[in-house]
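A single protein chain has been omitted; all remaining protein chains appear in their positions.
For chain A:
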Amino acid sequence: MPVVSINGLKKRFQDQEVIKGLDFQLTEGKCVALLGANGAGKTTTLKMLSGLMKPDSGTIVFEGAEKGDFRSLIGYLPQYPVFYDWMTGREFLEYTGKLAGLSNKEAKGRAQELLELVGIADAKNRRIGKYSGGMKQRLGIAQAIIHRPKLVMLDEPVSALDPFGRREVLELMEKLKKETTILFSTHILNDAEEVCDEILFLHNGKLVEAGTMSQLKDKHQQAKIDLVFKENTSRYSEELSVLYPVTSIKINGEKASLFVEDVEGAKKLFLTEITSRNLPLIKFEISRTSLEDVFMKVVQK
């Protein structure tokens, strides 16, 4: 069942069309990554979905929204979350909880619960002005889910964090996945790959690719053989590539990647050739193109 359906969404800033017609649906219980380079339109899309921005045309229909106000169904974490610095973390969560319609008692309980879940319970009585970037990010996630929304939208939740913070936030999202639908934007493929089931690929305001992780991989991934020789990697690789129908060859410093249709056949042939000529092989690896490559391919199209 779709939580939200987006149809023909468009947005223009002055003379530049930033979103050029988006259509997609988000299915309940899925974690979806909105992927794209800087300036692809990720933040604008999320802002429209959160109601902070109004689309020029197109519709956003939330399942179960009353009179077009869908704010009680969503939780949103902006890219650069700002809080009231004079409040403590606990006060802020209780405040947002009450604004979202929880009773005093519920808000208190839920705030405490979330402070522990996101791991800032120790700092709950400290002013937010004194929080570190990572703590603010986690407080931001906590406020986004305080009213148990159907859809949680996180705008670049890990981009500004150090490796530890990023690890923790990704683990937190892993936990959230079990409770709600998540839509989060990122330009880092690994993060998307790690926690997401589905990917929406945004480029220049258009959806250029969408689907589950495995669909995308099947569609775009190619088998390849990576070769590293002690010397003359490029010469040897080119000599080898003549032996077998290689779709393309990419030489990257000391490493050569040969893209092939049939890995097994190529493997046998290459290895025989290498041993018979006694070439100084250092590394022979069979792999598939990563999502990084898919990303590059889609963006360059």
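We adopt the following convention: contacts are C-beta pairs under 8 Å (C-beta built on N, C-alpha and C of every residue); 3 or more make two chains touch, one makes a residue touch a chain; residues count from 1.
In this text, contacts and distances are computed from a predicted model.
Q: Select, from "Protoheme IX farnesyltransferase", "Thiamine pyrophosphate-dependent enzyme", "NADH-quinone oxidoreductase subunit J" or "ABC-2 type transport system permease protein", the UniProt-recorded name of the complex's unshown chain.
A: "ABC-2 type transport system permease protein"
Q: Any idea which of A:Gly51, A:Gly119 or A:Gly211 touches the chain not displayed?
A: Considering all chains, including the one not shown, the answer is A:Gly51.
Q: Using the definition of touch stated at the top, determine which of A:Pro2, A:Gly58, A:Pro78 or A:Gly119 touches the missing chain.
A: Looking across A:Pro2, A:Gly58, A:Pro78 or A:Gly119, the contact with the absent chain belongs to A:Pro78.
Q: Any idea which of A:Thr45, A:Gln143, A:Thr186 or A:Ser257 touches the chain not displayed?
A: Of these options, the touching residue for the absent chain is A:Gln143.
Q: List every residue of chain A that touches the chain not included in the displayed model.
A: The missing chain touches chain A at positions 47, 50-54, 69, 71-72, 74-76, 78, 80-84, 86, 95-96, 98-101, 140, 143, 147.
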